[in-house]
Structures are given as C-alpha cells and as structure tokens.
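Here the complex is missing a single protein chain, while all its other protein chains stay put.
Chain lettering (A, B and C) follows the sequence in which the chains are written, and residue indices restart at 1 in each chain.
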Amino acid sequence: MGKVHEYKLRARYSEIDGMKFVHNAVYPIYFEEARTDLVRQNNYPYEKLESMGLIMPLSQTKVDYKASIYYDEEFIVKVSVKQLKTFSVKFYYEICKEDGTLAATGHTLHACVDAKAGDFAEFPDDFREVFEKYLI
Amino acid sequence: MGKVHEYKLRARYSEIDGMKFVHNAVYPIYFEEARTDLVRQNNYPYEKLESMGLIMPLSQTKVDYKASIYYDEEFIVKVSVKQLKTFSVKFYYEICKEDGTLAATGHTLHACVDAKAGDFAEFPDDFREVFEKYLI
Amino acid sequence: MGKVHEYKLRARYSEIDGMKFVHNAVYPIYFEEARTDLVRQNNYPYEKLESMGLIMPLSQTKVDYKASIYYDEEFIVKVSVKQLKTFSVKFYYEICKEDGTLAATGHTLHACVDAKAGDFAEFPDDFREVFEKYLI
Partner (left out) sequence: MGKVHEYKLRARYSEIDGMKFVHNAVYPIYFEEARTDLVRQNNYPYEKLESMGLIMPLSQTKVDYKASIYYDEEFIVKVSVKQLKTFSVKFYYEICKEDGTLAATGHTLHACVDAKAGDFAEFPDDFREVFEKYLI
C-alpha cells in the first residue's frame, strides 16, 4: 500500500469568486501545488528528468467538486499515484477540509516524452521508484 | 441535431506558463467564458434562473489536452449540451486552433439546485428549451 | 497630440472576487492586454525587437481604482504613451465603463534592455516611431 503525500494550503482572496468560495479553475492549481511538493520532498527528480531530455506533459485533468472551499479556509491536498504505466502516470487527489469533509477528488494524467524525438519514452528507474512509493 | 455555439478567444500573456503555452488550469476558464456567452446570446435566462431561487453549481470538470495553445494565438471554443437530465446538464467543449487542429476537449457537469431548500430542482421550461437547442 | 488606443474587454467570472467585482490584481492584466493589442495593431514590432536581442522588462505598475467593474460588464481600456525616453517608455491607461465612468487609471514603466549584455539599450527607430504616434 503506497504512501499518500499531504500538502496544506489556504484559500486566497484572489481565488474566490462571486459566490464567496474558491473558483472551479483554481482546483487544478491546488493539485499542481501538491504534486510539485511531492516531487520536491523526494529530492527533485524532475530536474534530473529534464536534464535527460524528458518532459511530462499533462494529458488529462478531472475534478469532482463535493463541497465548497471558503475564503481563508485551510485544507489538505492528498496526492497519490493511481496508475503507473511504461509511458504514463496518473496522480489521484483528494482535497479535505479541516473537519475531514471531502471538498473534491480528481486526477491528472501525465505522459513521459522525449522532448527532442517528440515520442513517448520510458520513465527512468529512479523516477519510477519515487512514483512507486505513492502507488495505491 | 443541436447547434454548436462558437466563441473566439486569444491566449493572454498572463495565461501562459514557463513552457510558453497556456497553463492547464486556464482551460476551464475558457470553457466558462464560452458557456457564459452561449447563455448571454440566448437572452440571459440565467438571471431568470437566479431570480427563481435556483443555482447551477459545477459538480465535475474534465479536460483532455491534445495540442498546446501558444501566446497570442487565436482559437475557437465550441460548446454544446451532451446530457440534459431532470436535475443536471452536461456541457461538452472543443477548443480548435485556427488551422482546425483540436487543442482540447472537455466537459462540465452542472446540477440545478433550489438555493434555499438546498435540494435538487427541475430546470424551468424556458431554460431547458435553451439547452435543448444545443443538445447533440 | 498622440492617438489613444482603445481595447474592449468584458469581466470574466473567474476575475471577480467575493465582493462580486473585479479583483484588484486583474487590472494589470487588462493593461497588458490593451498594450499588447496596441503593439499588435501596429504590425508586431515587438517580435522585431526580440529578434534584435532586445527585451522590455516591466519596472513599475501603478493602478488607481476609481469605480468597481462588475461581472460580465463590458469596458474600454484606453492606452497611450506618457513618457518616451532613450531607454524607457511609460504607458498610461484609463479604464472606462460603458456609460463613460472612469473605473481606473494607471501606468506601467518599461525599460529597453539588451538581453545578452544585460544593459540598457536604445529603442530601435521603427519601434520608437510606433510609440511616438501614441505620445500624449
């Protein structure tokens, strides 16, 4: 059973809309923040990836909105890895309010691509090992 | 066969990221812009909806990224209605570059809710009629 | 007396905040949109600038908020050039509502820099000529 990475955030005033809760397009930014932190806490293998000429373009985002997040509210974004294939990885997210209520779930799908060749490429072993730790 | 609403947009400098193309979290904003314009071009029935105590919270967003959109590039967002149920409506989107290339597809799912009662409600007839025109 | 460039925009739902009007940090984006359009309408000399190894970093932004801009409201951003020096240019902006009310004024200050040398550089003549047309 894989680890779940937790990242704490707080809703900014610039992120809420006229209904006084976080605008729907901000959730993918929260996902990205938490995913970036997962990679950062595992000693930045993404830079290694880039130095090997590999990139990880996003091919799909999905968000299921469950409960509103209000201005100045603190919440936890939980990230794990749901599918780890030869050329792609799917991250799974849960946004939880302080009282444990689920505010949203979602996923993002990323391919591994050789930037020069413009073709799919296999994840390097040490990068794959990071993802495997979070595979649920 | 329903109509498809087309809305022209241009990528802003503030919307691109370090890879010089539009950031993934901006696509739901483009969807919203085009959906808002569809409603606006049909004489603002949304205001009528609100005046009847009804709201349309977003319950799901999905984006499939197909090709990058670059800074200052013009593109068309096509909106149609994919599912029209008693209490919900699913909008379907295609983002097309000027040369016809598909840059993204996606959908958003919206419920019809009685704001006071906090329960699902049926769409009023005239609102449903607008959606039916775009049903594919 | 110089020309004033006018650019029409409409406030997006994602741009308003909990008070139901456009968030303060969105105004510099409107300024940038209008300034970009001024340059675009004058046959993209900015690309020429870049191809000559020159860049125009922003060194100052100022916004004076006069009246709120509401969701879905259309407005005009007027741009002109207020100071044109050897190594810098100051753009001046006015945001006007449809009824003529002034919603905001502001300016941005840009230097002309030789990207490689990292030092100030003179604007090329054809670029300076574009700015001179809008000098007030």
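As a convention for this text, contacts are C-beta pairs under 8 Å (C-beta built on N, C-alpha and C of every residue); 3 or more make two chains touch, one makes a residue touch a chain.
All of these numbers come straight from a predicted model, not from anything done at the bench.
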| item | value |
| --- | --- |
| Displayed chains contacting the withheld chain | A, B, C |
| Touching the absent chain when the full complex is considered, from C:26, C:39 or C:89 | C:26 |
| Which residue of A:14, A:59, A:83 or A:105 touches the chain not shown here | A:14 |
| Touching residue (missing chain; options C:59, C:86 or C:101) | C:59 |
| Interface with the undisplayed chain - residues on subunit A | 12-14, 29, 32-33, 36, 40, 72 |
| Absent chain, residues of subunit B that touch it | 13-14, 16-18, 20, 23, 25, 71 |
| For subunit C, the residues touching the chain missing from this view | 24-29, 32, 57-65, 108 |
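In this text, only the chains that are shown with their structure count from here on.
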| item | value |
| --- | --- |
| Fraction-based call for subunit B against subunit A, same above half, different below | same |
| Chain closest to the middle [Cα centroid of all protein chains] | B |
| CA centroid of subunit B to CA centroid of subunit C, Å | 29 |
| Centroid spacing, where centroids are CA-atom means, of subunit A and subunit B in whole angstrom | 24 |
| Contacts with two or more other chains, residues of subunit B listed in rising order | 29, 32 |
